[in-house]
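To start, the structure under review is shown below, and the notes come after it.
Excluded from the complex is one protein chain; the other protein chains are retained at their positions.
And now, subunit A:
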Amino acid sequence: MKLSTYNFLTSMAIKGVKVGYPLKLTINKKDVIESEFNPVFIQRLLPKLDWSAVYSAAQVAELADDIPAAQPDNVAEDEQLLQRLHHLLFEIDVLEGQLECPETGRVFPITDGIPNMLLNEDEV
């Protein structure tokens, strides 16, 4: 699971959960897979992302030194930051870990790179 994907995941499908975001991420095993840098795409993606979840993912992935805690105004002009965002969001692949609902504590496991967001019938 890429950390760009993580930024969109919620537990709001659970009955009674209001926001279900951000999920608390734990990484037990990760890999790095290089991919083509596309600064235009990142600039287009940024308005859809929640920066606080980008930053917390960076902390969990031990890349917090690369990413500012608050979103700078001029990301588009900062080539170095765009490169670091690319690495964080597209090149880190979480293989083993978990996502935890901030409201219920329900844990969604990540196994072999696949987050399992499926709920039981009695949870929806």
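The rule is short, and it goes like this: contacts are C-beta pairs under 8 Å (C-beta built on N, C-alpha and C of every residue); 3 or more make two chains touch, one makes a residue touch a chain; residues count from 1.
By definition in this document, contacts and distances are computed from a predicted model.
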Just by its UniProt name, which of "Methyltransferase-like protein 5", "Small ribosomal subunit protein uS7m", "pantothenate kinase" or "Glucosamine-6-phosphate isomerase" is the chain not shown in this complex? "Methyltransferase-like protein 5"
Can you name the residues of subunit A that touch the chain not displayed here? 1-2, 4-5, 7-10, 12-13, 21, 33-36, 38, 40-41, 45, 48, 50, 90-91, 112-119, 124
